[in-house]
Each structure stands twice: as structure tokens, then as C-alpha cells.
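This is the structure I want to talk about, given as C-alpha cells.
For this view, one protein chain was removed and the others were kept in their places.
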Amino acid sequence: MNKKFARLSTPYLYWLYILALFPALFMFILMFLDIPEGLDISNGLKFTLENFKQLSEPSTLIAFGNSFLYAFITTILSILFGYLVAFRLFRSKFKNKFLVLVILILPMWTNILLRTESLAGFLNSNGNVVLSLLGIKSAEFDLLGTPFAVIFGLFVTYVPFMVMPIFNSLEKIDKSIEEAALDLGLTETQKFFKVILPMSSKGIVTGSIMVFLPCLSGFAIPEILGRGNIVLIGNVIEASFKNMSYTIGSLLAVIILVVILLSIFIVSKIDKEGETLL
Amino acid sequence: MAKRSRKYLLLMVLISIISVFASGCSGKETLLFLNWGEYINYDMVEAFEKEYNCNVIVDLADSNELFYAKVKSGTTAYDLVCPAEYMVQKMYMNDLLQPLYSNDEELAKYFPTLASKEVTFMDGVNQIAEKLDISMKEALGDSYQTGEIEKYYMPYFWGTFGLMYNKQLEIFEDKQTWDTKDMDNPILLSELPDGHPDILQRNNAWKIFFFDETADEVLPTSIRVGQYSAVRFTYGAVMTYLDGTPNTPVNDGIERFRETLSRRKYTQWAADELKHSIEAHEIDMAFAYTGDCLDMVYLRFLERGLTYETLDFFTYAPTETMAHIDALVIPKNARHADLARKFINFLLIPDNAWLNNRDIGYLPPLEQVYDMIVNQKAPNVSEDSYLYFEETEEEMFWRENWAKAIQAIEPREGMDLTPFSYFETEDINRLNNIVNNIKVSK
Partner (left out) sequence: MKQQETKYINGVPVARIEDYGYRDYSILLKIWKVISNILVYIVIFLVYLSVLIIAVKSFNADTAQSEFTKFTFNHYINMFKDSSLSYAIGNTFKISIVATLVSTIAGTLIAVGIHYLFGKRRQYLMMLNNIPLLNADIVTGISIMLIFSMIMRIPGLQYIFGFPTMLVAHVYFCLPYVILNVLPKLKEIDPNMMDAALDLGLKPHKALIKVIVPAIKSGIFAGLIFAFTMSFDDFVISYYTTGNGFNNLSIWIYSSIGRKSLKPQVYAFSTVITFGAMALLLIANFLSSRKRVKYGKKK
């Protein structure tokens, strides 16, 4: 009987093979091919290592470095503030988990580009609708184009993805364990650091991955808030595909993919069931 | 309970599937038009849809390279595409286009107003078209018949590239006089109450924009400058400044390109967003399409009641500059080529083109449309026509300022308009890398 139900998952396995693994393999092959434009192989297939030259460009290396740095800083900030929010929500009377979830993801019902563009308008005193509405004319600031602006944009966009896993993992902590900790003489602070924090670390790890990966590969937010002055690897990949150099794009995408697969491996070790992911 | 919710679910699925399919097959012919964003007046589109009982779907792209990529990849069978002339050339060479007409008979059949010389193209358009033809000849040699490319495209809008600037800045504001030696055609522009900043005219404007130390006056570092991020254009601007042509081969120009752009840090690297930044006073100067500037200028006329004289920003096209024709072409795999031809012909009627132009800051290719705008005339139609605009005070205010603005960006006589030539993907990659290297080193 159970087997019959288990069979329901089989098509999904093939679905993932076709849509997730096969294209990855395809990109892996593409990065060794010499195709001047698009997927046009009318001149025959030629193997080459020429595409790897892209990796020796200083901009590519710095873009990788910047991507990791920005993603890392955003993740740390998200852990600090995300944990705070999750913990407060968890401790509040607000026990309706569904409502918490909705409040956190509702801004996503507004398009991400629109949100980023609005933030960009806000981070500069010139042409600032909000300041103009409030009648503030004396303010003079321009944060656009700075790393701060990009990290700010990444943080406010992705911090909800940190709150949810942590909130989930906090919810799973047995109440009686907390009581036991207090009975055994721990203070509130000690209880937090010795019991609650370690027990919710699963949520922190999955949350970190949920924040780190999109920050690592995104291109729209750095493009708009960095005023085109900040080059992240997502921008280079996007430009390559836009310019029809699929081979170079694939090469860079495969590198990102390796990082992502590594993260997926970590997730599957820590959280076999993906319980804290959402 | 479960039963009811199941029924609801089924109903919802059914409704959504039906709605999807219902909208998919409304029976009307559909024209799939790949265009630039906000580069068409939807009132005109509606009129066309009504007249030919069809649907027009406008798909959008934001760079010439993307136009090419979209047509080349073949994921979509577009009926009508609107790239600039150098992409028309590349598409033609890659055999992606079909002719709009192949002989005079077809010309008369599909585009009667053009065949009967009822409409004629502006001088600038002819000038660019000629240069395009010459470069085709150079590229293809004897196998290319002179004038062949003309059968493949129809000019949609055209214009020049210029330097958009904040008029309120002291450096630009103080000396707004006309330098007659820079201007061979003073009649048209001298009617205008103010000209362009003296600093741009006295020097070679490009010198100032690229912080050339040999310029009479170098921009102070407090001036915030925006640079175009589509590298084909950036490279073109640098080479126009250095060599007088945007088409120096990449191998010859790449080192000088790097050197020129490294001179200063640019406040912003962007494409079409630059004009917004100027409009919002986030930057003071940028290299942009002159037509793009007018797009923003029109909003100032219509929404803030500013006149041409009281504008806070404008654009200046240097004497040696790049020009472009955005042209309508029909890809080879188009499914509704005939409807596309009808659409092109619709725009060859001056009244329709005039309506289309009301929303767009670029120059009309047709002389007749240009004359209508400059003379502040509207189509001569009855009140119930879609072309009818009541001559209210507001409308006349708009027409007056529209006429002034469009004259101010129309190329001056003696200006050297050079269209771009296309670069291979590999060259564009190299230029992209240079630009990225410069950005990360600042």
C-alpha cells in the first residue's frame, strides 16, 4: 500500500533530472566549447579552453570576491537582526504562525525591481519623493552607488528568509526543555545562550544559506543601488548571456553552481527533511 | 466539507484553464512587435488595431544587442522588430530578415505613400542611410548591390547622441550664448531665446565630457557625470572624441579606450536610467540619446507647466556625433509579415506618425511630420476622429513648446552624423571586460 503512494514521487525525480541536472551538465559541456555566438554550432563543435581566460580578468576575480563579501556581510547582518525578530515574534503573544509568515512575505507581492528602484530614490536626497512630500529641502545626502546602499538593499530584501527558518526552529524547541533549564539554575541569559541558541542553530544555518545564495548570484539589486559602479558576479553572468556568449556565461554559472551544490549538501546533512527551510 | 472544497478547487482549475485558452485564441490576427520600452503611442496602436481588426502585442527589449539576441535565438517569432541601423546590418548579414518589398511594384502595393513620393525622408535620415549603404558595400564587396539594404528596413524614429546637462549649474548657466562659428544654420536656432552652454560650444564638447586636459576649461570635479553602460555606445563616444568616428576597430582603439575612461570615476554607469538621474538632479551631465532627453522634457511641459525657456535640463549634440535610425524590420520567421507591412504603411501616413510622435521625444523620419510639428499644426480631421485634438490653451502651449524642443535637437547643418557599425560578440566581450576592470579599480 505504502509503496503505491511512494510511487507518486517518481515522476518528480525525473522532472528534476530533466530540469535541474541535465541543464547543469549541458552548461558544464558548454564551457569547454568554442561557440562565438549563442548556441550556433553550424561551424561544428570545437573544444577549447579559451573561455577560461575570462577567469584571469581582474574584474571577474574582484566580482567573485565582492559577491562573496557582500553576501557574507548581508548574511551576518541578517543573522543578527533576523534572530532578534524571530525570537521576539516567538516570545510575543503573536502565536499565529501563518500570520507571521504572511507579514514577512507580503512585501514580495510588490515587484522586486519596483521595490529596489524605490529604495534607490530614497537613498538620495535629490529627486526624493518622500522628502519632497515631507517638505524637507535642506537634507543633502547621496548614499547611492556605495557598498552601503547595496548591502542595505540586499538586507531588507532577504532578511525575511532568515526570520522564517529561525522562527520555525524556535517553535520546535520543547517547552519543557526550557523549564528544565531554568529549574537547573540557569538564568534567562544563560538559558538563551546554552539552550535556545544551540537548539535553533539549524534554523540559523538554513537561513544563512537562504540569504547567502541569492545575494551571491543576484544582479538587479547591485545594478540599481550600486549605480552600475559595483560589479558583482551576477552582473557579469547576466551581461555574458545578454551578449550571447553562452560559453563564458556557462563557465561562470557553473562556478556559482558548485557553491550552491555545496550549500545544498550542507543543508541536506544538517536538515535532512528541510524542516526549517520554510 | 472536503467534498465542497474539492469542487471549488476543480472549478477554479477549470476556470483558469478556460480563461487561459480563451485569451489565447480570440480569432484575431496578432502582430508581435519587439520594441523599445515606451517607444510607441498606444493611442496610435489602438487606432491600428481597430482599422485592421487585429491585436498588437508589444514586447520590449532595452539594447540593440538584445534585439539581435532575441531574433537570433529564435525563441520568439516576431513579426516586427525595431533595432538601430547597425543591428539591421548585422541581422541582414546573418540572414535573419526578409525584405519589406523586393521591387517597385511591391513598393507601390505595400507602401503607396512612399512610392508616390507623397512622403519623403528628412535629410539626416538620408545621410545616415547612405552611410549604412556604403558600409554594407565595404563589408560585402561586389556581391552587394547598392541600395539593397533599403528594401529591408523602414525608418521609425531617428536622432543623434548628445550630452545631457543640468542647466542650473553655474558652469553651464552663466554663458548660454550662441557661438556663430560653431553653427552654420543660425536661422532656425537663433529664433530660440537661449542656446547651449558656451563651454560646450567653445571647446569640443567631447573634450569636456572626457576630461581632456587640453580643453580650454576642464569640468570641476564636483560635477557628477554619468556614463553609458552599453559598451558599443561608450566605445563609440570615446572614438568619436579621439578619431572623429565611432567605428575604429576594437584592436586599434582598445588601449586608448581604457586610458580615456580611466581618467575619472563616473558617478553612474547606466543606460536609459541616465536621463532619469539628470531629471532628478542626481547627476549633472551624461551621454545619452538626444531623443531620450526630450522624452523627459515633454513631461516637464505637460506636467509641471515649464516652457522650453524655463527648463532645468537639456541636451547638446556635439558637431561630430553619432546618429541612429531605429528602423522597422521583419524577421525571416515572422508569422504575420503582411500585417507587419500594413503596420509600417500605417506609420507612413503623416497624420498617424504625428500622433505616434506626440508621446516620443525622437525625431520623425518623415519631412511632412516634422513640418507639422514645427508649424504647430494638427491633422485636418473631423471631431470624432482619433486624430482630433481640441485646440485648447493647454494643447497650444504643448504644441508651441514641442515645436521649439524638437527644433533644438534637430541636427544643425554641417553636423557630421555617423551611424555605428556592428561589432562581433567577441569584441563586445573585450570591451565589457575593460569597462568592468575600470569600475573595480576605482
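The first chain written gets the first letter, and so on, giving A and B; residue counts start at 1 in each chain.
Here is the rule we go by: a contact is a pair of C-beta atoms (placed from the backbone, for glycine too) under 8 Å apart; a residue touches a chain by one contact, two chains touch by 3 or more.
Predicted model only: the values in this text are computed from it and were never measured.
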Absent-chain contact - pick from B:65, B:133, B:295 or B:351: B:295
Contact with the hidden chain (one of B:62, B:118 or B:138): B:62
Residues of subunit A (touch criterion as defined above) contacting the omitted chain: 1-13, 15-16, 18-24, 26-27, 39, 81-82, 84-85, 88-89, 96, 98-99, 101-119, 121-122, 126-127, 129-130, 132-133, 155-156, 159-160, 187-189, 209-210, 213-214, 216-220, 234, 237-238, 241, 249, 253, 256-257, 260-261, 263-265, 267-268, 272-275, 277-278
Chain not shown, touching residues in subunit B: 1-2, 5-6, 9, 12-13, 16-17, 19-20, 23-24, 30, 32, 36-39, 42, 45-46, 57-62, 73-77, 270-273, 276, 279-281, 292, 295-296, 299, 303-304, 333, 361
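Everything that follows uses one rule, which is that only the chains that are shown with their structure count from here on.
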Interchain centroid distance [CA atoms averaged], subunit A/subunit B, Å: 37
Footprint of subunit B on subunit A - complex, ascending: 36-40, 54, 57-60, 62-63, 66, 121, 124, 126-127, 142, 144-145, 227-231, 236, 239-240, 242-245, 248
Residues of subunit B that touch subunit A when the two form their complex: 63, 65-66, 68-69, 72-73, 229, 265-270, 277, 279-282, 424-426, 428-429, 432-433, 436-437, 439-442
